[in-house]
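Only one protein chain is missing from this complex, and each of the others stays in its spot.
Up next is chain A:
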Amino acid sequence: MPGKLKVKIVAGRHLPVMDRASDLTDAFVEVKFGNTTFKTDVYLKSLNPQWNSEWFKFEVDDEDLQDEPLQITVLDHDTYSANDAIGKVYIDIDPLLYSEAATVISGWFPIYDTIHGIRGEINVVVKVDLFNDLNRFRQSSCGVKFFCTTSIPKCYRAVIIHGFVEELVVNEDPEYQWIDRIRTPRASNEARQRLISLMSGELQRKIGLKVLEMRGNAVVGYLQCFDLEGESGLVVRAIGTACTLDKLSSPAAFLPACNSPSKEMKEIPFNEDPNPNTHSSGPSTPLKNQTYSFSPSKSYSRQSSSSDTDLSLTPKTGMGSGSAGKEGGPFKALLRQQTQSALEQREFPFFTLTAFPPGFLVHVGGVVSARSVKLLDRIHNPDEPETRDAWWAEIRQEIKSHAKALGCHAVVGYSESTSICEEVCILSASGTAAVLNPRFLQDGTVEGCLEQRLEENLSTRCGFCHIPYDELNMPFPAHLTYCYNCRKQKVPDVLFTTIDLPTDATVIGKGCLIQARLCRLKKKAQAEANATAISNLLPFMEYEVHTQLMNKLKLKGMNALFGLRIQITVGENMLMGLASATGVYLAALPTPGGIQIAGKTPNDGSYEQHISHMQKKINDTIAKNKELYEINPPEISEEIIGSPIPEPRQRSRLLRSQSESSDEVTELDLSHGKKDAFVLEIDDTDAMEDVHSLLTDVPPPSGFYSCNTEIMPGINNWTSEIQMFTSVRVIRLSSLNLTNQALNKNFNDLCENLLKSLYFKLRSMIPCCLCHVNFTVSLPEDELIQVTVTAVAITFDKNQALQTTKTPVEKSLQRASTDNEELLQFPLELCSDSLHSHPFPPVKAVTVEKASPVGDGNFRNRSAPPCANSTVGVVKMTPLSFIPGAKITKYLGIINMFFIRETTSLREEGGVSGFLHAFIAEVFAMVRAHVAALGGNAVVSYIMKQCVFMENPNKNQAQCLINVSGDAVVFVRESDLEVVSSQQPTTNCQSSCTEGEVTT
């Protein structure tokens, strides 16, 4: 019995009128945890009741503490009939279970009803007393910290990064139980919310246990998802990266000084570098291998792999073979051996992180992905979710073997997703194959010699671009050149990855969001036929998506993609593919060649003319884009290079003829490596369309940039104004004779218009950048396409931006001189110095919403709710792991919330738009309220993982499910920090004053 949960209900406000006669409400509250329920007195006739209850005490196991949510129900007392429910509040008490996180949850929570939305607020105080439990065989995992952030959280230091943890839990979906026919929609929604809350608690606890087994103390990059499988049940699954983290305790670490405690694990002092430095190295070729396997979940699980990799593929690149470079060989071998030993014990050497401590990534091999089509079947025994486990294990195995084929032992930036339509389910997993530095993977330190070598190698800043595989034994055809930075190692011509851009990578110009969009019609079919049809379509989609990405990348004059995310969505009669990534020009990679157009019928004069016209347009676009994104790589003459680079201008070729891509070869050649010109052959109208669509992509208006990574490459002078938003659009396709082309156009327009709308809406923030742009596509019905975008707009200082644009030139100058190895260290230092010398741009006074900076000191002392009676404090939300211009001083715990909203009066609520708009606003409000109650003032790594919207306009009904998560944090403005640190004793006063100021 190791815990005591204490709850106090203080007051309510803005309650709805429940008694029409008196226009008042007789409210009371039920507090439920597990199977115990307490009630407050009835507070008669008030819309602002003051219950001021005693402390309700629950004595519970810590297992329950982790699984169960605290459930608070506000009711209206009725003498004669049944009491009417006003609404509920679910509070996840998990944050109270770690020693360093929140100590009390206290504040105003919106009272939420699944039918009516938010109906007033309630003030609640929750505390937990934990007793030490020495039981070794315990089922709970209290104390393991969870972070959604996909990098090492700001105020921590990674001691060891253990690796992949996963778990899934299944249950029957209450919505599909027989009892649902007789109960009210409210009861059914609440049952669902409660069940999911319970399941995610259980899941988190189980993952925690695995982490404890690995002797870690935290999960970073925790991603939890729900699969609503309909009739066949409800799956909650999660993946994450187990770590052992050390809190950087000294307050000095908060200061934006460069004196971080440990040399290697330097906490990045500037917030504009959200990612700990990473050296990923890697090359190339994008989407390596895909496997499409379709197995009806029945007994015969046939593996119809239509792509190249087979699981038996042995690492062709076992030992280094000297060919990789002058000094690379022996070192690589050594490294590989070591890593291998470290990783081989692991079932899946996967990491959900997308940004890494410096030195962690050695080389990057490219994107690996795998998909599989499955038929859903009722889960017969929820306690043994073997089928689902087996499915995922299969896919992970694939990924692992793909990575091996690329000469890599690990996969970073790993993520998993599903798309379900009726009984068909596409499981997808993707990541970036990489070679890692073993230092972080095991206890005990590595021998100094190797360490040194490593460090040296890493310090070249281009190491991550170098190929990890053996040149003579390449897993796929690729064009290699010597690295444009160090001239010693080989690099591929393009590099696709799912991770964030390493902060120390040398980038020329700015980056931009690149999207590939694709629709494919599919015949309606049942069960196995349907699944087969889908798995037949998948390879073509992947190919097309990849081609589009490649073309667009070339059109932008860039040579690498980061944060690549390909989403394939399945609907009744179509498949949708949407790939988003951030394109950049990596200085280490060769300049991309242009795009050549070739016609099929060379004898036709007018046709020729047309072709040349198109060619001109394309060339113009490339030139324009280069200017727009400030891509002006230094011209390096061959003499300086002095190394045998075969062709300075790399060209790759894409053959766009049906015969070649549709043939039955098992090898799907997605790397257009071998060919010497990137040629688009216009042989049919299809191809014409493609070229047109290439050219119709409009760049964002001036003053705007967009990317889907954490930060925009090439911009580092963020100011503090941020605006997170979610935008949802649904279009109805006219069902008449839809062709693939019309569909593509519709989809393309939808996305482009959505982006345009965003630019227009946020025009007041110019100059700004849309970061972490996250598109999600779903096909809720036959003719409906739903696109959901969540992103954050961050303003930056234009003047400083001008200064920084000079740096590439400087850098390139430095680079030219790095021929000499002795000089190598020098420019590096120079660069970092210059970085330090402009501290973060003085936070501009433009803060529209000045957040209340809760000082650390203040925080500790907050026994009473700080803004209990005052107005609402500002809570920032951002999908990024950092807040520009501010320092995160404390992580308060994970926020993981699931809401259902339903209405039977859709028209009255302003139609579907009004309904969803209000609901999303309510979800934001509830997230903010929870964060504020934990004592935080921001949510970082916020993500809306699911937004399932269903409507039935004929019945005037609609339903929506939303699942969001993020990390609640306390941040302090850097400008305030200086004040705080210089006047330590007055911290409390200081911050409370500021708070007051804000709230009035």
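The working rule: a residue touches a chain if its C-beta (ideal position, glycine included) is under 8 Å from a C-beta of that chain, and two chains touch if they have at least 3 such contacts; residues count from 1.
Definition applied: contacts and distances are computed from a predicted model.
A chain of this complex does not appear here, and its UniProt-recorded name among "FGF1 intracellular binding protein", "Replication protein A3", "Cytosolic iron-sulfur assembly component 2A" or "Proteasome subunit beta" is "FGF1 intracellular binding protein".
When the missing chain is restored to the complex, the residue among A:I118, A:V219, A:M614 or A:L880 that touches it is A:I118.
Residue-wise, the contact with the chain that is not shown comes from A:N753, picked out of A:S22, A:Q526, A:S612 or A:N753. Contact with the chain that does not appear here is found for just one residue of A:M877, A:I895, A:V940 or A:A968, A:M877.
Considering the whole complex, the residue from A:V912, A:V940 or A:V972 that touches the absent chain is A:V912.
Listed here are the chain A residues that touch the chain not shown: 13-14, 108, 110, 118, 121, 701, 723-734, 746, 749-750, 753, 756-761, 763, 784, 786, 848-850, 871-872, 874-877, 910, 912-914, 916-918, 920-922, 924-926, 928-929, 949, 998, 1000.
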